[in-house]
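Quick one: this structure, given as structure tokens, is what I'll be asking you about.
Only a portion of the chains appears, each positioned as in the full assembly.
We call the chains A and B, going by the order they appear; numbering starts again at 1 in every chain.
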Amino acid sequence: MSIGVCYFPEHWPHEQWETDIRQMADAGIEYVRMAEFSWGVLEPERGAFDFEWLDEIVGLVGEYGMEAVLCTPTAAPPRWLVEERPEIRQRDRDGTVRDVGSRRHYCFNSDAYREETERVVRAMAERYADDPRVVGWQTDNEYGCHGTTRCYCDDCADAFRNWVREEYETVDALNEAWGTTFWSQQYDDFEQVDLPRPTPAQDHPSMLLDFARFASDSVVEYNRLQANLLREANEEWFVTHNFMNLFESVDAYEFDEDLDLIAWDSYPTGHAQQAGGETTADELRAGNPDLLSFNHDLYRSVLDRPFWVMEQQPGDVNWPPHSAQPAEGAMRLWAHHATAHGADTVVYFRWRRCLEGQEQYHAGLRKQDGTADRGYADATRAAEELFDLDHVDAPVALLHDYENAWALGEQSHAPDFDYWQLLQSFYASLRAHGVQVDIVHPENDLESYDAVVAPTLHLATESLADHLTAYVESGGELLLGPRTGVKDEFNKLRPGLQPGPLSALVGASVDQHETLPTRFEPTVARPDETDAEYAFRTWAEWLEADAGEPLLEYAGDDIEGGRTAAVRNAVGEGSVVYCGVWPESELANDLVGSLLDRAGVPQTDVLPDGVRVASRDGHTWVMNFRSDPVAVTVAEDASWRLGGPEIDSFDLAIAEIDAVDELSVQIRE
Amino acid sequence: MSIGVCYFPEHWPHEQWETDIRQMADAGIEYVRMAEFSWGVLEPERGAFDFEWLDEIVGLVGEYGMEAVLCTPTAAPPRWLVEERPEIRQRDRDGTVRDVGSRRHYCFNSDAYREETERVVRAMAERYADDPRVVGWQTDNEYGCHGTTRCYCDDCADAFRNWVREEYETVDALNEAWGTTFWSQQYDDFEQVDLPRPTPAQDHPSMLLDFARFASDSVVEYNRLQANLLREANEEWFVTHNFMNLFESVDAYEFDEDLDLIAWDSYPTGHAQQAGGETTADELRAGNPDLLSFNHDLYRSVLDRPFWVMEQQPGDVNWPPHSAQPAEGAMRLWAHHATAHGADTVVYFRWRRCLEGQEQYHAGLRKQDGTADRGYADATRAAEELFDLDHVDAPVALLHDYENAWALGEQSHAPDFDYWQLLQSFYASLRAHGVQVDIVHPENDLESYDAVVAPTLHLATESLADHLTAYVESGGELLLGPRTGVKDEFNKLRPGLQPGPLSALVGASVDQHETLPTRFEPTVARPDETDAEYAFRTWAEWLEADAGEPLLEYAGDDIEGGRTAAVRNAVGEGSVVYCGVWPESELANDLVGSLLDRAGVPQTDVLPDGVRVASRDGHTWVMNFRSDPVAVTVAEDASWRLGGPEIDSFDLAIAEIDAVDELSVQIRE
């Protein structure tokens, strides 16, 4: 487990370099990420590559006992390239060019840009193919950032036509798959297929889903071009890419063959402000631990191996609405939190606050004058405390699929229905019970999991139904959430009632669904236990139980009162619960707690908000994202690897215990 | 009085058709509306018409004793047509093309599209000219939906130039009429006339008003093309079009000669959410009865004959922010409510939930699996209960004019001033008194009305003043609202004070006007009765009474305190009240109640919100749009055609009584 840092030597005078590198080594840093966005200095004019500066700094990195991770510089093509080949630029849906002047001003489907990419990546790869100080590569930077996954240029229109042609082969098959009789939308020829354009009313949802698939595939293909070039040059190198917080438009699962390592960029206090709702003071100081670990767990699960945090917030940052100073120790807490969730390396972004350009309001580990910034001591301390660990072994899987996000994103059917927030409702409850969770694709092999939670499986095929039924029949415990089994893979409604192919497994079908404003504060209750009501939000399905046993019914005397809201069905050696509402936290905790009980997964009592535990390799981290201190109760003979049972605000401890149910946490007054 | 349904056989397998048609007949359905948006299957390629499927389904409709209403399919030209003649597409104000991919992607002023329209309508009309099972036609679908009344393409620019030239004949007349000396906006030549384009500041209000007139006229002209073709083919057919909820950009009154029947599309729970403010739980379950009946009364009044609801919400729908399930019985209540307000036929949309395309989240009378959906029993029951009735005979007229909506919409002068909401304030008060109301153009013949309410007559000519004066002089009772007589027909201010040509009739003039934020909660009071204050909102005029007698004055000690807010003037055998503020409901009820008293119109005590009565042909409907039950008190010998004096939530009763003042309603606890 190591610490790294992102460094941009090209932003600093040459005479500063060795001091910087020496100070990094002194801080305990092991990896230095460089060359991101450096095309302008690497190739100041066409063909005139200048690698000397990079050679020198890579040399210094090696001299001081560290290793270099290089980036391909393709996220920012220089002006001379845009001037020569202006067709590489993306276009907005209304045709407006996305011009040079910031970054990401290129189209993934541009043949011209793929040529240029090949040229620059090949040059870099060849230059460092035999350099032992370079251990791996980051391709590009944050694919899709700033809304650039989906482009509306002519190259993309051609590429989408080809993608559709390849997918459906005949135009009849296309018309059938999408369902184009509606509103006379039939295609006579593949040439009529086009990108989504400004139209008077809504677009066809099946076209939109395929466009989202195509756009994601275009990024995968573009990345493959880079990965292959790097692997050809040196097969020892790891190749990675830095993904982003809850990033919807690019399907990370599809990168599994093209990357050796998955990384993501973690900015806890920024992400907390993007999450919707009013950010609390503690979140503004340290972020929301469940939002962070959702990303950790997702990106760890893609390859089922340790991941990197490629950019770790080092202090205040430039882009969220408000940038409060992170709490004392937060930068250390985040490193441990990532490690507890399976990280291998945490790379702070950046070494020193940059004097020029768009990110001047972004801190580094050092201030602009070179002195230590607030994150420096945290990073140094984390570097000392981290130790080697086996991979995380999670007993529970949470099913997640980008295609569901795309389909539901285009037809949310309520302003407050959000795929990612629905997932968070279930995920946060798993975290509140202290359980490690893999976040995996629904078609993943599930047999290693004691329990599976599927917050929604909106698009569902027969084969997915078979897959889940087999899991339950062989003893698996499954919790299914609402809007499941609604659509087929083409985003068309099924002729049968919901949950479609999953109806037999669930033992119930959906009579009606409705969406309700959150201000109505609707509730459900257990049948015959009308005094304990559980709040839900936004989405409600009226179930007709068949084999399934009613588990929850709608409370109150409005028209849905007494109708079934959730069922449980025993199938083979396992069982399944289908919950037709979006649960608020108390209900989610109840459903998840019961699931873990049935599955025999050790769990904690419900943890206080902002306090989280996570186990890895025989160690259990107790992490306090709150400004008030907490006390941990553990088995008498438990020993502490780091800290102890009294944990300060924004601090952590590491216990050596066997299972999380040996432990409980209280807030200290 | 009948029930119908909208059916799209082209969305379903052929083997399903006869089952569907038989089930419709079983449900008591009499009319089946079809072929809307069907151009793609009717003419899969240019000239290759395929009517066989439609022949067959029309045959089945007839076989099962029902009648077919066909639609021209012009609201959705197929891709091959757009590909051949791309110039038919509309453009946004900034020039962006409104492309194929949804619906309504054609311009009303496109000669190319008029040719294509003529071709397809003629083919259909000829095909069914002698078919007795086809009884009538709907032209196109929802003209102007999705903001398509106003287009900014080159064809429209040419057409607008011609419209202006025809209207004004010389450019001097144009300059004089619009008043173009302001900001040097003079036209030297008609060729300089252009559509509203993106400009640095506000557009010229007189140009905007004529552009709105022109755009509406373009739709009227386009519809006339279709109506004439249909009438030529078979003069027995009725020709109708389905208008929309409070739809502003198309002047329905102008269709009077080109349609035999007016229809509109009623989605009560959706419209309630479009109305502004926070939708109540009852409105989310059944809609706002006054909003619905405003449309019923408007579209009934255009031809002064029974209208159709061409699309009746059958359950949950896809497009409002939230789609709660309608209350039990709501789908039946809406049918009766429409009938009580003068409907002839209520056509549910649609038969079955569609599996493909943009409207998958829209219920039908049958679910996607073919079983009965929630609206089915309601529709069947309504079909049984409806009976034949004479036309509604309304004693009161509410004056309404699209041109006022256009002029005020472009110069609202306050973010919260809305023409339609102002009308609703007066209209809801009439409904709260149980009185039937025609909603008619100000220049309409008024002599048959005992009382007339004009919430605002912003644009006013001398001839309109003469018309209203004659009405009052001969005994009419008139209630006028604020912002009346401000502008001439060219949207220019009058040189005299407001209400301009109506000043003599009103017996007062406007010294000043002002707009106030609603949070200030301003009030008026009767002179010398300062303890009873009535709230108003947004708009306040300070009146100088002349012949008129002050009726209300501003309350409080702010600067307007004590100034006159409303006057009453006796003129000839009638009288007029001019109210210079936008009344909140208590004040509106007071003004309207007094008006009805003076006019001798029978009225109820103020009805509870959501409970409404309506009389037609010797019957009086009592309709409960509330979730709590109500009790009706009637004359002892009153008999009940349907239900009785105890009315359940979302239920109704029909009493056979002579006048609504024989009846009162209380909410039951």
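The rule we apply is simple: contacts are C-beta pairs under 8 Å (C-beta built on N, C-alpha and C of every residue); 3 or more make two chains touch, one makes a residue touch a chain.
Everything quoted here is computed from the prediction, not taken from an experiment.
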Please state the number of copies in the whole complex; 2 are the ones shown in place.
3
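The rule is short, and it goes like this: only the chains that are shown with their structure count from here on.
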Chain A-chain B separation of Cα centroids, rounded to whole Å
48
Chain B - residues contacting chain A, complex
10-11, 37-41, 44-45, 73, 76-80, 83, 90, 92, 96-105, 145-148, 278-279, 281, 284-285, 315-316, 318, 321-325, 327-328, 353-361, 367-369, 374, 627
The residues of chain A that touch chain B in their complex are 94-95, 178-188, 192, 194, 196-207, 411, 413-415, 487, 492-497, 512-517, 519-520, 542, 558-560
